[in-house]
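Only one protein chain is missing from this complex, and each of the others stays in its spot.
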Amino acid sequence: MSDLQPRRLAAIPALRFHRPSRVFWLAIMLAALAVLTVLSVAVGTRDVAWHDVFPALAGHVESIEQAAVAVRIPRTLLAVLAGAALAVSGTVMQGVTRNPLAEPGILGVNMGASLAIAIGVAWFGIASTQAFIWTAIAGAWGTAIFVYAIGSLGRGGATPLKLALAGTATNVAFVSLVLAVLLTRNDVAGGMRSWQVGGVGGATNDRTAAILPFLAAGFVVSLLSARKLNSLALGDDVAAGLGERVARTRVVASFGAILLCGATTAACGPIAFVGLVVPHLCRSLFGSDYRWLVPIGAVAGASLLLVADVVGRVVARPSELDVGIVTAFLGAPFFVWIVRRQRIREL
Amino acid sequence: MTALAFTADHVAHGRRQRRNTCRRVIGCAVVALAAAFALTLTLGQSFTPPQVVLDVLLGKDVPGASFTIGQLRLPRAVLAILAGLSFGLSGAAFQIMLRNPLASPDIIGISFGASAAAVFAIVFLSASGAVVSLLAVTGGLAVAVAIYGLSSRNGVAGTRFILVGIGVAAMLESFISYTLSQAPSWNLQEAMRWLTGSVNGAQLQQALPLSAALVGFGGLLLSQARNLEALRLGDDMAAGLGVNVARTRLLVIMGAVGVLAVATAVTGPIAFVAFLSGPIAARLVGSEGSLLMPSALVGAILVLGGDYVGQFLLPTRYPVGVVTGALGAPYLIYLIVRVNRTGRSL
């Protein structure tokens, strides 16, 4: 009982004195996000003076500088949405699996989406954005179920080690299959290859609009599942004892998470580690109440992806690094740090 | 004491039987490998009579056949065998040491180190040949050292090693995708060919570093075979049996990474051979004796056979890595299911 109580208490509304500080931090983070958004529009491979930024934001494209800014707007929008979606997706996945290493990238879900898209493009000739999104979501959904199912077989359920290995092995297998599919279709290989890095560089407002309904649905489902995830955090048996329908909660919550990461992957390609890093940081700062972690994670994820995108534009001038590689290089050390922190028995 | 003698006979009998099974399997594998070798030498695009093949191997100059066999088929087959032995050996060593068949070096990031370095060299430095190989070896070793260092905290625990490897693999994978997306088309072909893993364009002098690595690092691995077997009982139990666990682990990692890096440098990372050989060998051999030799032989058969299939038995020519990759992916998935269900090691 003793280790249950603190967490249970955190979920009890009577302890309101925590909340003002969370509201405060949420406000700060929203402000930071706003600043980053402006920064993302203003900073890039080409230097743009401030007197060009504001007209461009108002819709003027009269100089090259203003045109450059105009291109950055959809990109910034997509980065904000994608970052929020991936972070929330990771948060929910970690909650559903009670596993600190659960993340769309590590679990192979992103690669599942890639494989589905590769097969769709190469063999079924899908081309429309809608078809892309549905294919990606189907692939992500199938892979998530598959990886979780095989990761939780056997003794001890889905331990971090088993789940991570199942995800990575599936990932490796899918990489091989994607390669085999692409080898038969050289014409689509080039497009797939640049998509596979994961980036927001090619964003258009149309594409963002196409994934918007999916993201909205995913966010709503995640927010609604947050309270149930709090119960699930205490273990399946305790959650069931608290009157939660465990299996249904899992299915619904992970469906939300997969809507989010599937749609994001369709639009941006696989972006790894955002879903891992953000929930961890938020949890260490704001505790383990999912009703707060989901919205805070969204804001933090959006900020992180914006930062990564801006960094990618600045470090490799005059060219730019895709955001997928920046997050990988930021996230992998973080992943290693988490692994080192865990006690061996818990892995 | 007669009861004891009786039981001892019984024990000895059972042990001999299992050992003989093991020897029989090794014998069969050697015969199969020799047969595959003979087949690849005699039957390619055209048929060369065995007599002619022998003549060429013995150094006689036969017009036409000397080129086809001496320059094309023989180097290819020899390289395939050596690379297969290396991959099989290193994969099984990792799997046994980490007590997890999924923890083969091509899954937990070691191979990615070599790949990342090679692709970088090809795309950004426009390097080729020996430079790429050298960088690949260096990259593989460097990544192995990094994973080992990052996972050591009061000694290296197997689970932590695997997970750190996974993290590093994810990072390198993204680096490789990025490098490929930046590649101009003339380098892209080369990089992709390298990443797929093949023995196309094999030359006999490439066999030299491979054999040297096999003798040196492979010998190191085989010298640890008995300690590796003890490690299968768990780190604590192995220590109780007088195995210096930390030293054994270090030596095994050195040996396995050594053969793997050199083989990868020569042929590229031929998908799943390191991963598949150990479990297949375990199926054939059973629990008596070390898995290292059988696994190495299985690896050689896989590469040689896969290359033959890719060259002649499919509608288009594929490099061996595509064949082993397409075969390996479903088996990998099957194996994850089986391993997790029984919760067991190799």
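By letter and in written order, the chains are A and B; residue numbering begins at 1 in each of them.
Everything that follows uses one rule, which is that contacts are C-beta pairs under 8 Å (C-beta built on N, C-alpha and C of every residue); 3 or more make two chains touch, one makes a residue touch a chain.
Assume contacts and distances are computed from a predicted model.
Colleague: Write down which listed name, "Sterol desaturase family protein", "Rod shape-determining protein MreD", "NADP oxidoreductase" or "ABC transporter ATP-binding protein", is the UniProt protein name of the chain that is not shown.
Modeller: For the chain not displayed, UniProt's protein name is "ABC transporter ATP-binding protein".
Colleague: Specify the shown partners of the omitted chain in the complete complex.
Modeller: Taking every chain of the complex into account, the missing one touches B.
Colleague: For the full complex, which residue in B:A12, B:A38, B:L125 or B:L314 touches the chain that was left out?
Modeller: Checking the options B:A12, B:A38, B:L125 or B:L314, the one contacting the hidden chain is B:A12.
Colleague: Tell me which stretches of subunit B touch the chain missing from the display.
Modeller: Against the missing chain, subunit B presents residues 3-5, 7-12, 14-15, 18, 99, 154, 223, 226, 229-230, 232-234, 236-237, 239-244, 282, 286-288, 342, 344-346.
Operating definition for what follows: only the chains that are shown with their structure count from here on.
Colleague: Suppose each chain is reduced to the average of its Cα coordinates; what separation in Å results between subunit A and subunit B?
Modeller: The computed centroid separation for subunit A versus subunit B comes out at 35 Å.
Colleague: Can you name the residues of subunit A that touch subunit B in the complex?
Modeller: Checking each residue of subunit A against subunit B gives 101, 105-106, 150-156, 160-162, 164-166, 168-170, 172-177, 179-180, 183, 193-194, 196-198, 272-273, 319, 321-322, 324-325, 328-329, 331-332, 335-336, 339-340, 344, 347.
Colleague: Which residues of subunit B touch subunit A once you look at their complex with the stated criterion?
Modeller: Residues of subunit B touching subunit A: 100, 102-103, 106-108, 150-151, 153, 157, 159-160, 162-164, 166-171, 173-175, 177-178, 180-182, 196, 271-272, 318, 322, 325-326, 328-330, 332-333, 336-337, 339-343.
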